[in-house]
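All protein chains but one are shown at their positions in the complex.
Chains: A and B, in written order; residue numbering restarts at 1 for each.
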Amino acid sequence: MNFELTEEQQLIGQSAREFGKEFLDPIAVDLDHSGKFPKEIIEQLASYDFLGLLVPESQGGAGAGFVAYIQVVEALSRSCPAVASILNNHAMATHAIATWGSDAQKAEHVAALAKGSRLGAVAVYENGPTPGIGPDALVASRQGDKYVLNGTKAFVRNAGVADVYVVFATLDSSEKKEQTAFLVDARAGGLTVGPLLDTMGLKGCPVAHLLFSNVSVPASALLGAENGGSAIARTLLAVSSVAEAAQTVAIGKAAVRHAAEYAQQRVQFGKPIAVLQAIQTLLAEVATDSQLAWLGVLRAAQLIENGEPFEADAAMVKAFLARFGSKMLIDCCQVEGGFGFSEFMPLPRLFRDIAGTTLLDAPADYPDKIIADSIA
Amino acid sequence: MTNMTGIFIFSEDRALAKQLLTPALELKQALGQPVTALALDGEAAAELAGHGADKVLVLQSASGWVEGLGDAVAGLVGEASVILIGGTQRGKHLAAHVAARLDAGLTTDAKSLKIEAGKLVASRILYAGLAVCEEEQSFPAVATVPARTFPAPAAAAAAGTVESVPTAADGRIAVTGVTPVDKSGVDISSANKLVSVGRGFRSKDDLHLAVELAGKLKGEVSCTRGIAEDEHWLPIERYIGISGQIVKPDLYLAVGLSGQVQHMVGARESKIIVAINSDERAPIFEAADYGIVGDLYAVLPLLTAAINA
Partner (left out) sequence: MPKFLVLYKWTLDEQDIKVKSDDLSLDASRAKGKISDFDRNAIEEAAAIVEKQGGSVEALSYGTPTVKQSLKDVLSRGVDKAYWIGDASAETADAAVTAKVLAAAIRKIGPYDFILTGEGSSDQFNQQTAPRLAALLGLPCLSFVHKLEVDGAKASVARKLADCTELATVTGPAVISVLSDINKPRIPGLKQVLGAAKKPSEEIALGSLGLAAEDLQPKASRRSVKGFVMTRKNVIYKDAPADAVAKLVSSLAGEGLI
């Protein structure tokens, strides 16, 4: 058993941390206020090759592996989780094409996505209780050598800024409502991006609905097999949930570091409040939760990199952070008292962001079910 | 000129050279050895000879480029016990060269100096101020000493002797131009002295009290977040605190500000903090070296008047 990162993984994380301090720290507050997609920052990420980190070298990426990817997501999220969210959604779309795409699809998209000349997004959610059910489910019908898509995908991140969407639809012929994945060009006729949602946190990472009205795509846009999309979505969401867990841990660590420094500086009754047991308990719990969750994240990441079954581990991390993610922020705010509650300090922003990283991408099944199945 | 023992001092900065005499004279007491000063010109030499140096050697250098005097100084100090060099950048360069030539140790930026068991013991800062350490060196021992670490000594009863020595300089470096630093900018973080204002001032017009004091001190005016962001009395670049500027001036004179932790984080590394506040219980007094409990409107004009331009 080896808990050590390789030298490359460590240096990639260090490089991302330096990137965060240099480029993200200065804009994080403004981005939280403006919510404007940070185009230049994404271009910067591309120029440091972060956008193609996961993509194999043979397809034009850096091929650094999933553990290194998690280092980067964590390091960037310490400064600005919204930017890490943009990266993650792009990386998941790229990962999907690089993994399940045909040779022609790979040739067309992957190198461009890895380089950052194109941006990707994944459209998986719908307004109904589960994809394929509900009045505005995205339905695809085969018509000759093409598919025609009608309906709505909900809460699509990188919506409006992506050049290519990995879209999950239900074939009208599918009785079991199995999903089928397509690659849809952002310029496709009949595809419109709904109004941007004013989100609670992760501002700057655009979220909107995608509206499909007779969007016609060629048969070559099929990603994987017909009715093979559910498995892709399940895996993709599980992988993504590990990255989101890394974001959550990073936010918790950033918050507890800030709160600990505050506690050292804040003097009450002649002593820094850091010496008070009540404060120490709060800080120690947050530090413990984030550290243990981080070990779980790394373990899941290593399984993904090794190509081993990881879904149960990913679900455990997800379920754990769903419970303790926001609590870490509540406790840190508690330490900083009235100051922590004010927008003058970074905690309110981190609080909103952590809501996003704990609520959003979940495995397609509820994590508890995956975990329960894994132990039965 | 070789084979002299004793204590040697040098700085091209005349005020600093004089300050070096203070620790040198203490070392003279401890070691019973004479103090020899090296100077660049006759005027500086006379001053050092008049303040306790037993002997002053005037270096007749061709170029006057202090950094190039290393070989010459190493030759002159012969078998010195202790060599103290003023901790300017030029002085540090020179000292390192001399130490290498003498195969000696060198303590950079010594804050204190003493002799213990035949060794020079000096304290200095490590890790950018996080820690202090004590270093010891056998003789010959070299140390650089920052300006104003020691006060200048009083004039001596008897003046030392002055003689000139021809000195070779380093001809391999050609100095092609020297431009004095323009100090007119308003970069708060590089100001040596700051008068920092807070909500104790009742109106923007009253800030002239601080401006005048800063002028007398040859410093700049800085402020709290409230003054810059809420009142807009001063530009945002002048505000000090956790999300503003972090400064380390020699003097931080806080006027009419209470000293909240968010503000003090930006100023706590100042060398000397002075507080003027009418509220005796304001936390700024705990963070201050000196303070006056009083009305800034009464205190500031008096203080400005009392400081000699």
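By definition in this document, contacts are C-beta pairs under 8 Å (C-beta built on N, C-alpha and C of every residue); 3 or more make two chains touch, one makes a residue touch a chain.
Here the structure is a predicted model, which means the values were calculated and not measured.
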{"item": "Omitted chain's touching partners, listed by label", "value": "A, B"}
{"item": "Touch with the omitted chain, as defined above, among A:31, A:62, A:119 or A:256", "value": "A:62"}
{"item": "Touching the absent chain when the full complex is considered, from A:19, A:100 or A:262", "value": "A:19"}
{"item": "Omitted-chain contact residue, chosen from B:223, B:247 or B:292", "value": "B:292"}
{"item": "Where the unshown chain meets chain B, residue by residue", "value": "67, 70-71, 88-90, 92-97, 99-101, 103-109, 121, 125-138, 141, 148, 151, 170, 172-181, 193, 217, 250-251, 268-269, 272-275, 280, 285-295, 298-299, 302-303, 306-308"}
{"item": "Contacts of chain A with the absent chain, listed as residue ranges", "value": "7-8, 11-12, 14-15, 18-19, 22, 47-50, 52-53, 62-64"}
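Criterion: only the chains that are shown with their structure count from here on.
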{"item": "In the complex with chain A, residue positions of chain B that touch it", "value": "243, 261-262, 264-265, 283, 286"}
{"item": "For the chain A and chain B complex, residues of the former touching the latter", "value": "262, 265-267, 339, 344"}
